[in-house]
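Only a portion of the chains appears, each positioned as in the full assembly.
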Amino acid sequence: MKNNVVLNQLKSKAIWVVFVILFIGFAIANPRFLSSSNLFTIARQVSMYGIASIGMTFVILIAGIDLSAGSVITIVNIVCAYLMVNSGFSMPAAIICSLIMAVGIGILNGFMVSTIGIPAIIATFATQIVFEGAAYLLSGGTPIYGFDTRFKIIGQGYVGPIPVPVIIMICCFAVGAFILNKTYFGRYFYAVGGNEEASKLSGIRVGYIKYLIYALSGLFAGLAGIVMLSRTNSAQPTAGKGYEFDVITCVVLGGVSVSGGYGKISNVIAGVMIIGVLTNGMVLLNVSTYMQMVVKGLVLVLAVGFDCFQQKRATT
Amino acid sequence: MNDEYILQLQHIRKEYPGVVALKDVSLEVKKGEILALIGENGAGKSTLIKTCSGAVIPTSGKIIINGKEFTSMTPQLAAENGIAIIYQEFNNVKGLSAAENLFLGNPIRKGILVDKKAMEEEAEKAFAQLNIKINPKTLVGNLTVGYQQMVEIAKAIMQDAKVLIMDEPSAPLTNAEVESMFKVCELLKSKGVSIIYISHRLDEIYRLSDRIVVLRDGEYVKTLITKDSVVDELIHLMVGRDLKESYPPRKPCIKEEIVLDLQNVTGNGDKEINLQIKKGEVLGLGGLVGAGRTELAQMIFGAVRKTSGKIVFKGKEIDPKTPREAIDFGIALVPEDRKRHGALLGVSIKNNINMPIYKKISRFSVIDSKQELETAQKYKEELLIKTPSLNQLVKNLSGGNQQKVILGKWLAANSELIIFDEPTRGIDVGAKFEIYKLINNLVEQGKTILLISSEMEELMGMSDRILVLAEGRITGELRKEEFKQDSIMRMASAVEEVKKNEK
Amino acid sequence: TTKEPTTDNKTTEETEKETGDTFKVGITIQSLENSYWAGVFGEVETLLKEKGWDYTILACNDSSATQIQQIENFVTNEVDLIMVHPSDPNAIEDYLKAAMDAGIKVMCWDDKMTNTDLNWVLDNTELGYTIGKEAANFINDHYSADKKAEVAIMNYPQTPILLERETGILSALEEIAKDKYEIVAQQPAIDAQAALSNMETILQANPDCKIVCSIGAGGDIGANEAFMTATGGKIPDDMGIFSADATQQQLEAIVNGEASRASVGFEGSNKKTAEAVVDLYEKLLNGETFDEQNLVRPLLVIDAENAEEYLADYK
């Protein structure tokens, strides 16, 4: 019986097992992997995925998807940089304005999905291409750079030994977990993801919840965009291209059900770490680009597959 | 083995994480008999019959069909061996026509081609046999719950099965439909088909069955010969105690204050509905399937908006645009379609019960988890919800216990007016009695109830007054002393009259 | 050609207007993901707008099928000139032939194609070699066989011409700085973001890696950011990034004494490149012929010595 409990615990944490295996594997393959500076590097590198993954977790929890996350990152890069460099906005003003815009894009997604009823995959795909186009139009296609040096702190600074973006990520995870576990609207997210109709009849304003969730997804993607901008110190119209898929991968690796209703932030963290460790480890081992693609695909299948297989066995 | 038995289940055990649904249950079905399977909610009836088709894989035990032993079953194997099942949950495909649903998984084919025409013709015949008017070409998604169930029944009958298993087939049906279903069952029986019939309506059991198998808490209790048994014994076996009356008495508690006053409410298929309910009253709504009772409830609850007329609630005109608004006014709806509209299946019991009040028990959006737990605990105890833990997901509960969770939710919301739409559908006698007592408690506490029920007995037993609807209009009103089954039926089918009035 | 009769029928005034002033130009390039392209075509657009020409600038996102579609649509639209930057030259030869048959002038950027009026070409292996040469000379100055330079290559093998460039870099290093270097990493870096991330990791694996050769601007900018962070802005003498493209951002880094040491440019700046290419359009459209179908573009090494001069062009 006790054995069973341990096993069940292990199963619900299958993704952490995958993480540990990968971690140990890389540590053996290249001893530098374990150096504290490399571990911080990984944490710094995944910070943007981590931050964006929280909003995506919410969206996927309600069986939605946000394909515009990468575009939001891009446009936040461009707009924030543009405001600082070309419009003479102060750093905080530029950041706040671009985050408001990110939330605005999220609300737009919410409007299309909730009020009009367009499937999320289509609505957010449309947003993606529109704002990718807009980012090019605004920047004329060229990078924007030359910010106040203080701006670097967000993405490149340290508090003691800990990189600032990592601290931001941890705070975001804490906020995300808090929302999901402690607040009433976090409960609503699960309810809406599980059964929209019944949620409505239980008095949940499902429409608002969807607006809220897409707005939050915009906000977290926007935050990731700011961190990215500070890290690269230069805004590129390609900054967030394809990012949404990495983020979705993290979230699904973290066991959030794409059909909605189930998922935990704690496991999403594992998903994020796996992607981080994998990318870092393969570059450390100087695996070629092509092989990196193949390996990433395989790890994804194995990790998610292992999880799904466990669950399938458990339920019949 | 004994040739007389067409189907034998031997030593079936089924474990779920944390729950043992069946403990060593054995059961035999004779050729050409109707075997009733009864037990409280969660007794394991559905789980047991699902093992016959492989929809549930038992942890141990075996299935013998016609002397042939099976250790692993699949839906295909079951069908090939003459087993047809009507599951408790609907199993039709909404995007396909009624005809195609009848032949789901086994279409009439010419090579790889489907012969839609032939299927439609066959469907016509099958529906005619059941005495139901469904156009075979209609998409099942566009049919009402009752008709969807009739399609299910027709589908099972079509299969020419040797054993027909029906899990609460009558739950969504009205009396007339139940009658035509019974006729078909008797016809099948006369042709030598065996039937396993599950129902919480004991009158049906007595009318139809030859033998009765009773389950309790996943265990086999006893087999009875129907004609030699009495209801009290049956109930005692099921619930493990005696239940005296079927409708508990209540103190007179109707006040003068009018809680709900509908004035010419029109929309959602209903026309010019006028009704008043007094505080502490139980107003019954009777009618046939499609009469528009659910539709009326939806409008009062803000799930669908009325097009004209007035809703006056506690003396104030209200116009709820969403269920949330209605809930805030103090109105609750226990919907008829439990799985789709009632319970949040993937969410825990605790969360379900607290769902309408989360905002209220939160400070700065943060939930007061102590209060959350207390509320859930309170209603679990009050309603006798059978569960190992409040964190159990509702989808893992039996149907009746799911219904109790939904009730708990609205009790927790402390609503003034509670609309019950078929509240005891699929609920066992014991629990039914609990719910009746609850309804009494509620009105005695000053709450008001609108009760929609297709069970005539229940409607008459529980209501203070009955209004009858037909085709979206009120066709009559009966005071307690006037309650009579024929009067209600006459009003419910007063279709001609309604049409005349329209002209 | 087929066009002449129509022009003949028009009044002299209209003819003059057509030949002297307004043309319709269709441009399809490989992708806009690289800031070099986006920068140059931003300038081209400005110039075409000034001239009052009709133009359409499209990117095919590395898909030949899309590029073919774009060429076909240009032909339907009866443009006067098509300029292609081929995703894959073999794929579009036939379709350019159809365009030429329809009387459209055709120019190719980067490849030596057959069915064109003019190819404005760049020898990418040569370009890579030039980058490699700068790096190799720097290695010769600061490193030796005992103290080998650890070199990281920022590549992008997904694009053939960039693969050629990488080959050029590697052969220059091998020829000029033989035995004095070791390649510790070859990682993709088309954009600054990926380059930064990869460079950070490369530095974790090889803390002594100080030399980077990049096939383009993205790798340069990202690696520079990584070096600047790693050294706290104090770039040692034996550290350097060598790249192509010479965009404004790269030139500023060189001028400011950051890790970027040299970048191989072409005409000097985006603006100069744009002027040169629009000038070629005009010549082609005015019926000028070229002695050679292939017009080879100059390569220009820009380093600390001459960077200021070219930077002035951007301001």
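Per-chain numbering from 1; labels A, B and C assigned in written order.
The working rule: contacts are C-beta pairs under 8 Å (C-beta built on N, C-alpha and C of every residue); 3 or more make two chains touch, one makes a residue touch a chain.
All figures in this text were calculated on a predicted structure; none of them were measured in a lab.
You only see one copy of each chain, but the structure file as a whole lists A x2, B x1, C x1.
As a convention for this text, only the chains that are shown with their structure count from here on.
Here A-C and A-B were compared by C-beta pairs in contact; the pair with more is A-C.
Note on chain placement: the centre of chain B and the centre of chain C lie 71 Å apart, centres being C-alpha means. Each chain gets a centre from the mean of its Cα atoms; for chain A and chain C, those two points are 33 Å apart. The geometric centre of chain A is 43 Å away from that of chain B, both derived from CA atoms. Those residues of chain A lying in contact with chain B across their complex are 8, 182-185, 187-188, 190-191, 193-195, 197-205, 261-262, 314, 316. Considering their complex, residues 32-33, 35, 37-39, 41-42, 155, 157-158, 184-188, 191-193, 196-198, 200-202, 204-205, 218, 221-222, 225, 229, 247-249, 270 of chain C touch chain A.
Of all residues in chain A, those touching chain C in their complex are 30, 32-33, 35, 37-38, 41, 44-45, 136, 139-143, 145, 156, 228, 231-234, 236-239, 241, 279-280, 283-284, 286, 288-290.
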